[in-house]
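Removed from the display is one protein chain of the complex; every other protein chain stays in position.
Note that the chains are named A, B, C and D in the order they appear, and that numbering of residues resets to 1 at the start of each chain.
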Amino acid sequence: MNTLVYTFHFYLFGLIAIASALAFVTRKSAVAAALWLVNTMFCLSALFVMLDAQFVAAVQVLVYAGAIMVVFLFVVMLLNLGEASEVTDIRSLGGKLTAGFVGLLMLAELFSLSRLKFPRLMGAMTDHANVVNPVSAPLFHEFLLPFEVTSVVLLVAVIGAVVLAKRGPKAQ
Amino acid sequence: MIAEALFFSAVLFIIGVVGVLIRRNAIIIFMCVELMLTAVNLSFIALARLHGSATGQVFVLFVMTVAAAEAAVGLAIVISIFRHHKSVDLRNINLLKG
Amino acid sequence: MRDFLTQLSYDAWVLPALLLIPLAGALLLLVTGSLSSDDGTLEAAPSARVIALVTFVLEFVVSMGLWWSYDPAGARWQATFDHWWIIPWNARLSMGIDGISLMMVLLTTVIMPLAVLGSWTSIRTKVRSYYALMLVLTTGMLGVFVARDMLFFYLMWEIMLIPMYFIIGIWGGERRVYASIKFFIYTTAGSLLMLVGIIYLWTVSPVPAMGLPASFDYDRLLSIAHTHRAALWLFGAFFLAFAVKTPMFPFHTWLPDAHVEAPTAGSVILASLMLKMGTYGFLRFAIPLFPTAAMTPWVRTTVLSLAVIGIIYGALVAMVQPDFKKLVAYSSVSHLGFVVLGIFALTQQSVQGAMMVMINHGISTGALFLLIGMLYERRHTRLIASYGGIARVVPLFSALLVIVSFSSIGLPATNGFVGEFLVLLGSFKTHPFFTLFATTAVIYAAAYLLWGIQGIVFNPLDKKENEHITDLNARELTIMGVLVVAIFWIGIYPQPILRRMESSSAYFVHSVEQGQADTRTASREVR
Amino acid sequence: MYFDLSIPSQLAGALLPDLVLAIGAMLLLLYSVWGPATLARARVTGILAIVVCAASFAAVVWVWRHDATASNGIIAVDAFRWATDCIVLAATIIASTLMIDYSEREQLVSAESYVLLLLAASGMLLLAAARDLMVVFLGVELMSIASYILAGLDRRSARGAEASLKYFLLGAFSACFLLYGVALVYGATGSTDIAVIGTAVTGKTFDNPMLLAGIAMLIIGFSFKVAAVPFHMWTPDVYEGASTPVSAFMATAVKAAAFAAFLRVWIEAFPGATAAWVHPLQWLAVVTMVGGNVIALMQKNIKRMLAYSSIAHAGYLLVTVVVANQLGAAAFLFYLVAYTLATTGAFAVVIALSEPGERNESIPDYAGLWTVQPWLAAAMAVFMFALLGFPIAGGMGFFAKWYVIEAALHAPQPQTVLAVVLVLASVISAGYYLGVVLTMFMKPRPADAAAVRPVPTGTFLVISLSAFVLLLFGVLPNGFVKLAHDSVPISMVGTPAGPPVTAAAER
Partner (left out) sequence: MLQELAAVDTHPLAETAARFVGLLPLLPLAGFLVNGALSLASSYKRGPADPSAAGAHDGTAAEQVAAHGSDHDAVARHPYAAITSVVGTLMPALSFALAIAIFLAMVSAGDFSTPYVRSYFDWMVTGDLQIRWAFQLDQLSMVMVLVITGVGTLIHIFSIGYMRDDPGYPRFFAYLNLFVAFMLVLVLGASYPVMFVGWEGVGLCSYLLIGYWYNVKSNADAGLKAFIVNRIGDVGFLMAMFMIFANLHTLDITAVNAAAPSLGFNSALVTTICLFLFMGCVGKSAQLPLYVWLPDAMAGPTPVSALIHAATMVTAGVYLIARSSALFVMSPAACITVAVVGTLTALFAATIGLKQWDIKKVLAYSTISQLGYMFMGVGVGAYAAGMFHLITHAFFKALLFLGSGSVIFAMHRAYHHTGNHDDAQDMRNMGGLRKYMPWTFALMWIATLAIAGVPPFSGFFSKDGILGAVFERAQHGTLAEATWLGMPGSAVLYALYGLGLLTALLTAIYMTRLMLYTFHGPNRTGEAERAQLREAPWSMTGPLVVLGVLSAVGGWLDLPATLPLGPVGLLDKWLEPVVGAATATAAGVVGEGVTSTEYVLIAVAVAIAVLGIVIALVRLRPAALLPKRDALPEHGIEKLLENKYYIDELYDDAIVTPLVSGSRNILWKGIDRGIIDSFFVNGSAALSRGVGWVGSQFQSGETGAYAWAIAIGALAVLGAFTFR
């Protein structure tokens, strides 16, 4: 029973995510598209939870849906691209069909390659009470260096944002 | 459910790819890339679950950070482009070719 | 003479000295003035050509010692020099001469001063760079002839291209850019495959059982036995490089363009020396390294067919050229066909003859290019149709042109005959039918050259502008004098040269036959 | 010297050069923003950046000289890393030097650019060291993000912005493939540690399908970073649009670092799956060599031409990846040295000759250069010949090609076809390299040609030193050959690097 509910929800969120994603790539309006993407993100974070990654799911909602997408929407608004004025934003039907075909082909290739023969399914991380610890321990031991590197990445991003977006001398 | 998760992940990834291919708005294309990243994150989570190790989850955290950084830089670039071209339609942005 | 040379320990230093003297000359040219054009004219830098000439004469004097110091009955390699170079790859600066190299080295050192004299007044811009390039070119050519290390050989082989590329491209005629780039790419395309072959040879060269490391040493590489398949591929790679350089039909089309567009000295060097690299390569590398492949019946037949086609084809095409320089260029295709025929026929006489043709072609064709250059300097056209009857105006020039042409045609008692006769005589023993066809080239040779010189020096003097051509001056007579003496000396008494080459060519013939025989036995045993 | 990488302090020790560089970059950032944005300040920043790089370089040499080793861990401590570091740092120093002169000419006040150069270089050092796919990914991103910004550094330039956008969008797109590849490999092997993957990927687990998909995705991701055909299309636009010193930086350092990671992953993680990836990589190499060269034939703009040339060179370097053994790594390092010197040299000449606003950059503008600037033309000819791989005149370029061909022929499965394609592609490349040379030497100088301005000191130093080193080691490459020979990853197992050369040969 529990498994059935779990399975149902898993499929539900997965399919909603896919549907939202499809809606996202096909909406002409940038704002609408962005919101559909946010929806996908939410569904995915639900899936994360169901895959025993509660901490990551939380971060997903906070960072992705919350921060990143907001920035996107902000820029869309800032540049006044919110209205679907540019009707040709999406390629013509031929382009779409070809792209779809390429996508399906790639998908087929991926599936035929990853026929999903897995070695042995490990047990879930049982300690539901402590969802942060399994993530934080390797983060500060094994993956200390990458963790520090991310800070440099962010530093670069900051510099970059400042350098690029600040009003410089008049464009030639 | 691992297989299903990987399936969803692959489908979302491909939708992202298709999105990149059919859109011409720089910002939307960038969003498609974000979709692809998230799709990969799903794979990571599922595979972490499969292996019972947290490495995958840690990886997802790094990816999110990078995505944030990319978003900052990318949107700055978009703004910069907009200043020059008054447009973010990629068809208008082709001074460089050949 | 030999004692005197021994006292100087001549053999120990002569080869590196020969390579370094031109480089030193080039350096001297670079440090004594600016390279750019503003002060690079002949008037502004009259000393450049003098420096070059002095260097080349010094080079010639130094090299002449080899004539006496080389002992035909002595060791296979003489005047050897060996010095470490690229230690991790075990490449060495290893040099030496045998009878074949000796003659090529001497030919080079004789032709180069003449080439400088031939450019004396015709090169008027950027003189300093021009002579510097000629000096560098000389180092490259001599390096090819004396190298006993494959890597060293390859470097020298390639480095020749650059000076020649610039000489054609900067001081050449109207289509010089096209000609120079065609020349460069054509020859590079050929030789790069050889590079792959050389590297392959190196990778298979170590003999762990005997503790021998990988090596570029020529004699070591000779001793490697390849599978037949590998040998065929390797031979193909080497063959292509040398066939382009030679040039053999159908890889010859760079030659007419390069020759015609190059300045006089460039054509002389190309024809007299650089084409010999190809045939020298056959003699030294392509065949001895892969005797089984080279002597495979179908390979041999193919090469000989190409050689004979080249002989006849070159002659026939030369016959219809309106431009005398192009005529001579195509005649080179024909002459070099004889060399290849002689080499692949593989008899003592044919190989000796092939080497003689190499020398003779260097002298005769060089002389033809020099003469046509002298005429060009006066009238600025090379079209046969724009001359006619100038024997009356420039008798000495005409006499020399006739003499040199007949030497090129192969009139007995001139040098041309000795080489072609030996080639054909020797080739007949092994390949009578190819020889029959090749022999008919003596007809076409007469046809194209005599037709050409008739159009220039004979026929009515019916063009006004030709009536004021002046005859040769002392400098030009000096150049031609040297060459004409060589023409008759080799034609009448070639024995000193033949004797010096005999043991080397005998070794070549013998070793290739031996290599071929060994494999035959081996393959029989396998069966 | 031994580092236990599980102890943070020793990890820091093993990361000494990286830390020097990163911390230096941050200090430099503080300096650069701590005052008015003037040209003079930017210039000082640039000089300081060179000092930082030099310090990091010294650190590399110091660690290298002490034969440092380390436990298996997230980063490698071996000669291959140090050699790559040296190349990257040298390229960064050259790029900074050129940047100083370039900024003054273009009146570009941008002290941040040096900081970004240094931070990108930190990413590269990380890539050279990475023994964990996670570090690889982060290194790639650090390097790339900094490069995206560098491409669009000149805010006045619409082309710069366009280059930046293109680079960014496509880079992010391809990074997803790389990431997906990492995920799949992780899924197949349960680890992101290259060494662990290496032991997991053996003949037995070879038919693990997810692994194959992962390898394929990794190939796609890396191919983009190294600009292999058909993932190359961003390259010419970005090189043309970006400031010339940045182009030089991207053509050399970025490519070197990406390749170093590519090679290390391939040598250490996937030798067990050779049969799976060898054919796709071979094809990639062939298509890249040929494609890069033929398209370069059609270029008029010298920077675009150099971009396509760099694509072709990526093809040559891919050959060493196909070989994927110690000899291949040695050839890779040697090639990289020659390629870096020649490419930066060529870009330096472009900087020396172009006019403010990046005019005067099409090849016909170089006509008759020899008559006004003989030495500059000669140096450019040397760089062209080096890229062509011509002996003596091209110096080390020849030995670089030589080494790659040797690696190809000496591999356990000799890649003869690749070697032949390589030389044939080189013949095609002669078409455009010689085109530059003939334009400079054989075409007359047009009457309305711009007067050539004096070459700035830094640029002059770069040009002359590059040419000098190329030529010197083109005649006597002993030192570099030996260095490359000794610099292959110590952790690697496999064939010895090249035929054994005994002491007897070193008489």
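The rule we apply is simple: contacts are C-beta pairs under 8 Å (C-beta built on N, C-alpha and C of every residue); 3 or more make two chains touch, one makes a residue touch a chain.
From a predicted model like this one, the values you see are computed outputs, not experimental measurements.
Among the displayed chains, contact with the absent chain in the complete complex occurs for A, B, C, D. The chain that is not drawn here is touched, among residues D:L48, D:A91, D:V115 or D:L165, by D:L165. The residue from B:M1, B:V20, B:A46 or B:A68 that touches the chain not shown here is B:V20. Across the entire complex, the residue among D:A195, D:M233 or D:V372 in touch with the chain not shown is D:M233. The omitted chain makes contact with just one of the residues C:A79, C:I359 or C:M374: C:M374.
The missing chain, though absent from the display, is touched by one residue of C:V320, C:A385 or C:A517; that residue is C:V320. Against the chain not displayed here, subunit D makes contact via residues 165-166, 169-170, 173-174, 177, 212-213, 215-217, 219-220, 223-224, 229-231, 233-234, 236-237, 276-277, 279-280, 283-284, 290-291, 293-299, 428, 431. Within subunit C, the residues in touch with the undisplayed chain are 121-122, 124, 182, 185-186, 250, 253-254, 256, 313, 316-317, 319-321, 347-349, 352, 374, 377-378, 389, 391-396, 399, 402, 406, 411-413, 417-418, 421-422, 424-425, 428-429, 432, 435-436, 439-440, 442-443, 446-447, 450-451, 454, 457-461, 467-468, 470-476, 492-495, 498-499, 502, 505-506. Counting the whole complex, the residues of subunit B in touch with the unshown chain are 17, 20-21, 23-24, 26, 29, 90-91, 93-98.
Convention: only the chains that are shown with their structure count from here on.
Setting subunit D aside while the other chains stay in place, the touching chains form these groups: A, B | C.
Our note on geometry: subunit A versus subunit B, Cα centroid distance of 7 Å, whole angstroms. Note on chain placement: the centre of subunit B and the centre of subunit C lie 64 Å apart, centres being C-alpha means. Subunit A and subunit C, compared by their mean Cα positions, are separated by 70 Å. Contact with two or more other chains is made by residues 110, 114, 116, 142-143, 146, 150, 153, 156-157, 160, 163-164, 171 of subunit A.
The set of subunit C residues touching two or more other chains is empty. Applying the touch definition to every pair of chains gives A-B, A-D, B-D, C-D. Looking at the complex, you find that subunit B touches subunit D at residues 6, 13, 16, 20, 26, 29-30, 33, 36-37, 39-40, 43-44, 46-47, 50-51, 53, 55-56, 58-59, 62-63, 66, 69-70, 73-74, 77-78, 80-81, 83-85, 93-98.
On the side of subunit D, the complex with subunit B involves touching residues 134, 137-138, 141, 145, 148-149, 152, 155, 158-159, 161-166, 168-169, 172-173, 176, 179-180, 182-184, 186-187, 190-192, 236-238, 240-241, 298-299, 301, 304. Residues of subunit A touching subunit D in their complex: 110, 112-117, 119, 141-146, 149-150, 152-153, 155-157, 159-160, 162-164, 168-172.
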